[in-house]
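Some notes on the structure that comes next.
Missing here is one protein chain; the remaining ones are kept as they sit in the complex.
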Amino acid sequence: MSAALKTDYLTINMGPQHPSTHGVIRFIIKTDGEIIHECDPDIGYLHRGIEKLAESVSWQGFVPFTDRVDYVCAMNANLSYSMAVEKLMGLEIPQRAEYIRVIVSELNRISSHAIAIGAANMDMGAFTPFVHLLREREHINDLLEMICGARLTYNYICIGGVNYDLPPGFKEKTLEFLDHFEVVVEQINRLISYNQIFIKRFANVAVVPPEMAMQYNLVGPNLRGSGVKFDVRVAEPYSIYPELDFDVPVGEGYEGTLGDCYDRYLVRVKEIRESIKIIRQCLQRIPGGEHKAVVKNVIKPPKGHIYFRTETPRGDTGYFIYSDGKTSPNRLKIRTGSFTAMSIIPEIAKGVFIADLVAIIGSLDVVAPELDR
Amino acid sequence: MESILLGLGLEEATAQILGAILKALIVLLFFVTVGGVLTWVERRLSGFMQSRLGPNRVGPQGFLQWIADGVKLVFKEDLVPDGADRVLFRLAPYFCLIGVFCTLVVLPWGSGIIIADLNVGLFYFISITSLVVIGVLMAGWSSNNKWSLLGGMRAAAQIVSYEIPVGLGLLVPILISGTLSMQGIMASQGWLPWDWMLFKSPFTVLSFFIFFVGSLAEANRIPFDLPEAESELVSGYCTEYTGFRYAVFFLSEWANLFVVGALTTVVYLGGGNLPGMISGLWVVSLLVFFLKTGLVVFLIIWIRWTLPRFRIDQLMKLSWKYLLPAAFLAFFGQALWMLLTWKLPLVQLAMAVLIFLTFLVLLYLFIKRVSVNIKEQKTSVNSPLPAEAGK
Partner (left out) sequence: MNTIGIYELLKEKTNVVASFQEVEGPTPSIYVRSDFLLEAMRFLKEDEELKFEILMNQTAFHETEDSKLFWHLYFDAPKDQDESHSHEELRLFWHLYSYTHYHRVVIESSIPIGNPVIDSVTSIWKGADWLERETYDLLGIQFEGHPDLRRIMMPEDWEGYPLRKDYVNPTAYQSIDNTPSEITRSFQPKGK
């Protein structure tokens, strides 16, 4: 009987247009019924050649491009690039600008994590938390619109500081939002994070032990979900983070094995609370003064190379810049969190269900434009 | 119906045939309307739950949205994918339609209002809904799409698995009422809540739970909507369908929602039973029936927009490892309970009232918790700026 029946793996093309791939990513999966035997991610559908473009635009002119590298947390991308160039130039920026930068990037971190959590919920079939979190993100977008007039790609943080000072009333509005949002986070937790079906779907799925996470260089919440207590804001402090008081949440195997999807998910939830804490402190301490250092229109950083990384919602985003002392970078490479997170998928998506692959993508919080650049 | 036709001076055979056709027409129209209206209800309700509006442009409160959608779908091109099994592909939606449509024959809308009071009503109901599986499987297989195939296979496995606990769970009401006829089951209950099948004993509560969960699974609703899990299988078995055939799938899905609600009402919630003094008023009976059905449908919609989805192995585990033993437990427990309290109707009544009161207490606690949540949610976030407030 078994000799007569030839069984074969079913090769399925998941993507590039698929509801749960969070953008244009393609997975070529070989399945045995519902169980994935092999998964090969195919990326590059959103490759826009930003690194090539960087070689022909001015140093300041590249800031809007960083918005497009990761549009879910554009402020953090702005910050990474601006700080890398400032380090290269040895530029000092005013204290007020540092505070504003931290406030906006933490606000953006909240909105990015809200999307990550909501999308993970939606992949699991719970649509309502996603919409609720989008509503909260709207409030953050309103706040950021007050600051810079844009809602998605801000181009707000620039080399030497920030483009505009805080508008009047921003502090009050932000505090009001934080009061509101703290409650909402707990409600979302009660609605979905502590839901037994949700926990069953996420716990013990796609376990990434700490050693594997280091081998593949997972970064940010994904790394901390595996129990490695590492945060660039603490380990390699930049800006005003050393003065602030906040915790680094790590995965502890909350509902199962250490480093499973649920750990990664819950680390994000906890990071939202930490971000709220940081913003409150910053709003309290923000000094007066200039919001931007004096920077020439045409800058020529000295010859040299730098690899600078900051903590963005999807892990640390590193900017490698090689300057040959001209008006545009000679080489610029962006190492993003999604890229390394994606490279681990072939390893962990073996012997799991198709539905689990969706959970893995959701818990790793992959954003396609950041992946391909 | 026949008597009216006879009164018009028609022969008896003609009247029978004409009456049957008229009844079928009424049911068909009702089916389409109910399916359509429920799509609107679900969309508005989900909008309310997700703090957005939902369709509100066509007609008052967007009520006519379902007609607009239907018209749009009917005018769309009817595509058959290349390499599909054309016959099966075209046939599949109608199996789903018929499977749901035929159940309406035995639904008692109120005391005495039923199209055909078959003496095997409940049995007929369970067996005819199995036709839906065949339709879904045909759709999944014939589409020549791997996602559809997976969806169809999931549907077959799921619906067949959940039919067993549902059937066993329904044995408990049958045990109590002693009949398979829908009217008989309804008549065995009273209009007071503790006369309802649901509250009669702890085992009926268990049986209700099994039946309700199983029905959700058979109706492919979240948390059991794996056959069309949009984030996993794109759209499952109906990925390749367009236009009218897609509309038929959706119509049967929402009509199935109504059917589940109606069956729950009839079997567990007392149907359209009225107090003795107004028992003749069939309009009131119909209204009571629709009110209860509406509540159950609301509950199902509420669950859908709250819970995430199971995974296929968890789904199977739930059915075979938990629901099936629980169904056996309910059946034997109820049999034992009936034997023990055979001569003691007062104990039975006391137990029913006790369960009902427990239910009320739980409901009160739930409402209290929800009201606290709503109050917390109302923390203001959009107060005007200090500068604007002065204007």
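Just so it is clear, A and B label the chains in written order, and each chain counts residues from 1 on its own.
By definition in this document, a contact is a pair of C-beta atoms (placed from the backbone, for glycine too) under 8 Å apart; a residue touches a chain by one contact, two chains touch by 3 or more.
Bear in mind that the values here come from a model prediction, so they are computed numbers and not experimental data.
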Among shown chains, those touching the left-out chain: A
Contact with the hidden chain (one of A:Tyr241, A:Phe339 or A:Phe353): A:Phe339
Sole residue of A:Ile25, A:Leu88, A:Ile157 or A:Cys282 that reaches the chain not shown, by the stated touch rule: A:Leu88
Sole contact to the chain not displayed, among A:Ile43, A:Leu143, A:Val205 or A:Val295: A:Ile43
Contacts of chain A with the absent chain, listed as residue ranges: 43-44, 47, 49, 51-52, 87-88, 90, 214-217, 228, 230, 235-236, 302-307, 309, 318, 320, 322-324, 330-331, 333, 335, 339-340, 342-343, 347, 372
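Note that only the chains that are shown with their structure count from here on.
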Whole-Å gap separating chain A and chain B, where each centre is the average of the chain's CA atoms: 42
Contacting residues of chain B [partner chain A, same complex]: 46, 49-52, 146-147, 150, 153-154, 222-223, 225-226, 229-234, 305-314, 373, 376-377, 379-383, 385-387
Chain A residues within the chain B interface of the complex: 10, 12, 18-20, 33-34, 121-128, 131-132, 135, 139, 168-169, 172-173, 176-177, 179-180, 183-184, 187, 190-192, 195, 197-198, 200-201, 353-356, 358
